[in-house]
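Worksheet: the structure to be examined is printed underneath.
The complex is shown incomplete by one protein chain, all other protein chains being positioned as in the whole.
Chains here go by letter, A and B, matching the order in which they are written, and residues are numbered from 1 within each.
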Amino acid sequence: MVPISWYLLLAALLFAIGTVGALTRRNGITIFLSIELMLNSVNLTLIAYSRLLGDHTGQLVVLFVLAVAAAEAAVGLALFIAVFRHRRTIDLNRVNLLRW
Amino acid sequence: MIETLVFLVFAGLAVGSALLVVLHRNPVYSTVSLVVTLVSIAVLFVLLGAPFIGALQVLVYTGAIVVLFLFVVMLLNIGREEIAGERSLLQKGAAAAGAGIFLLMGAGLLWRQTSSVTLDELSPELVSLRALAGELFARYLLTFELVGLLLLVAVIAATVLAARTRPGERLSLDRPFAAEVDDEPSRPAAAEER
Partner (left out) sequence: MVFDLIATLIKLGVFLGLFLGLVAPIMVWVERKAAGLFQDRPGPNRLGPFGLFQPLADALKFFFKEDVTPAAADRPLFLIAPALAVLPALTTFVFLPFGPDVEVGGRVVPLIVADASAGVLLFLAIASLSVYSLVLAGYGSNNKYSLLGGLRASAQLISYELAMTLAVVAVLIPVASFHLGDVVAAQQRMWNVVPQAIGFLVFLVAAFAETNRLPFDLPEAESELVAGFHTEYSAMRFASFFMSEYVSMTTLSALAATLYLGGWSLFGLPEWAAARMAGLLGPHWLWMGLFGLTVLMAKVALFMFFYVWVRWTFPRFRYDQLMRLGWKVLLPLALVNVIWVAAATLAGWL
């Protein structure tokens, strides 16, 4: 029997890896992928707690998170395409017109 | 015992491919590594008594969302990221922040979990689809409908954002896909823009 804390530790580790990726990379797509990684670590935590508490709520929230992630990916990628058309780059260090 | 083995294998796979996602320079490899991570996490879902959510994760996340990512990466021909020296300090700081977050969360979790919590056996009630669906369409019906609405809005938003406009022309509400309409074929500027 695998203790539930292992799953939670794994989720925390994945979340940390995702955070490092989102903060460090310059490529917009890779940042997006790191954010998806963070969302997935949250999903894992939710399912783990759903198992621990014997409740379906965790699984259902994961369902909604899945749908929201899909919506976010669609709109985010459309934004990337639009930005790319104008600026010819996805490097977020160069898409900086609103920077101070 | 088999459960522990499966967990260790797929947890290791998940962490390894997550590191690849974050560290690899080529965005296509990052995306493919994300696929491996997502499938490993789906296996862990099944291990935790949520086979339908695991199957849905593979079907929706890897089967559609990440394909969309790959499509955009290939369409825009996003190349490998150049290595720049100025990145190193920021990178170290971010890595330290990440490790710090992990340690804080891990320590906090383990502190709470030290009182040995024993898991109940996996009840068929938890795994069954009927119970899951019953709760989804009873308690969470409003949320379900709202998520449907959210997806509709996302579809419209994505379509409008990615539609092409000629320079100087704006998307108008009565002709939102103006770039598709074959008007003014004799304009030289239009041919040049293509």
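Everything that follows uses one rule, which is that contacts are C-beta pairs under 8 Å (C-beta built on N, C-alpha and C of every residue); 3 or more make two chains touch, one makes a residue touch a chain.
Keep in mind that this is a model prediction, so the values were computed, not measured.
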Chains on display which the left-out chain touches in the complete complex: B
Of B:13, B:58 or B:163, the one touching the omitted chain in the full complex: B:58
Residue, one of B:89, B:129 or B:142, that touches the chain absent here: B:129
Contact with the hidden chain (one of B:6, B:28 or B:136): B:28
Residues of chain B (touch criterion as defined above) contacting the omitted chain: 28-29, 32, 35, 51-52, 55-56, 58-59, 62-64, 67-68, 70-71, 74-75, 128-130
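Convention: only the chains that are shown with their structure count from here on.
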Whole-Å separation of chain centres (CA-atom averages), chain A against chain B: 6
Complex interface listing, chain A residues touching chain B: 1-10, 12-21, 23-27, 29-30, 32-34, 36-37, 40, 43-44, 47-48, 50-52, 54, 56-57, 59-60, 62-64, 66-75, 77-82, 84-85, 90-91
In the complex, chain B residues that touch chain A: 3-4, 7, 11, 14-15, 18-19, 21-23, 27, 30-31, 34, 37-38, 41, 44-45, 47-50, 52-53, 56-57, 60-61, 64-65, 68-69, 72-73, 75-76, 78, 81, 84, 87, 90-91, 94-95, 97-99, 101-102, 105-106, 109-110, 113, 117, 119-120, 122-123, 125-126, 131-132, 135-136, 140, 143, 147, 150-151, 153-155, 157-159, 161-162, 164
